[in-house]
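The excerpt is restricted to a subset of chains, each kept in its original location.
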Amino acid sequence: MNNPGYLIIGGGGHAAALAEILIKQNKPLLGVVAPDILAGHAIFDSIQHYLRDDDILRFSVEKVLLVNGIGAMPRQTLRKKVFTRFSELGYTFATVIADSALVSDYAVLAEGAQIMNNAVISIGCNIGENTIINTSVSVDHDCIIGAHSHLAPGSTLSGQVKVENSVHIATGVSVINNVTIGTNSIIGVGANVTKSVNAKSIVYGARSIIKGSVKNDN
Amino acid sequence: MNNPGYLIIGGGGHAAALAEILIKQNKPLLGVVAPDILAGHAIFDSIQHYLRDDDILRFSVEKVLLVNGIGAMPRQTLRKKVFTRFSELGYTFATVIADSALVSDYAVLAEGAQIMNNAVISIGCNIGENTIINTSVSVDHDCIIGAHSHLAPGSTLSGQVKVENSVHIATGVSVINNVTIGTNSIIGVGANVTKSVNAKSIVYGARSIIKGSVKNDN
């Protein structure tokens, strides 16, 4: 595609973060598609606003790259549905790599993978389509991450971890090496994963405990 | 202020880290104000050493930017007191952003905010005055952080977190999105915060457990 324009789907914080990454890379933003703009007004107020997903159909599949700005939350399927629908219609989703991210020359990113600020993708990794590697995530060597998954901010995978499709790994999770996390699993905030988990598992990290209160103001 | 000089208050490790950041940016260091120099001798031994806070008064408010090098520890109020006293006297505290930090063009930093090495401040964030965002901290989109707070190294905030004033978030803490942490709260090392906490809360992360000892030397 020569000089494609970028069309962002979604009007929340993830969409805004993607928009800033693309602006820094001088990508032309053709518009934002969302019923409401909930974040990133400083960016979105100056570009064309489309209200309905069907407005995407006004753009030729030859001239536009879609950017899936819908955030990935556990049990929410909208992000995947949008990707699937418009892929089947012939559209291409942009693979986005923030300038501040580090992606090995020997890693492979599928269509629509999004590597956010300060994330690291090490040598030998494979990132599936429509997957988000969020801010400050660290993915060590030879990890295989499936499609439609989300590694939330600050999570860390050691080497040779396998994450299957549609997995949600929450903020601050740590996974040791050589572990597999099965399809559709949800790994909760700050969980320490030391062995493989089956598909559809829900894994909770340790709860924090509220112990009394601070006596003196400061 | 044209070509201000920088005066660092404090002689410990945080002061030294700030000094290195400023030196890399070719900021002129006028001196360090501290009863004792406890760290950073390689830097501080070559600049003027002032022993008492009152020595700051020798400098014109028009020509100096103060750098609050006093570390932020739970229940210790010295850092805030110094900021308040000299602000009231008309001094300005420098807002410091390490070259290796990433601050969104669409984030707002108040006076005296300090963004240390490898930290990320995402789009839509607001960082209060005299607050430290420490080394390798990740603050996702649309977080609002109050004044006089401290996010210790390696802590992670997901999107739309609100941290009120004078909060201490310790090393390695993970906070999910849309949570509020009330004024004066202390969030302990590695705590996983999954819901809002009231003002003055003390939240502990999971304890680690010592289990036996390693049998063979290596």
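As written, the chains take the letters A and B, and residue 1 is the first residue of each chain.
The rule we apply is simple: a contact is a pair of C-beta atoms (placed from the backbone, for glycine too) under 8 Å apart; a residue touches a chain by one contact, two chains touch by 3 or more.
Small disclaimer: the values here were computed from a predicted structure and weren't measured.
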Entire complex copy count, 2 subunits given: 3
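As a convention for this text, only the chains that are shown with their structure count from here on.
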Equivalent-chain rotation between chain B and chain A, CA atoms, steps of 5 degrees: 120
Message: Taking the mean of the C-alpha atoms as each chain's centre, how many Å separate chain A from chain B?
response: 29
Query: Any idea which chain A residues touch chain B in the complex?
result: 13-14, 16-17, 20, 39-40, 42-43, 71, 100, 117-118, 134-136, 152-154, 170-172, 188-190, 205-214, 216-218
Statement: Within the complex, chain A is touched by chain B residues 75-77, 80, 102, 104-106, 118, 120, 122-124, 136, 138, 140-142, 148, 154, 156-160, 166, 172-177, 184-188, 190-194, 197-198, 200-206
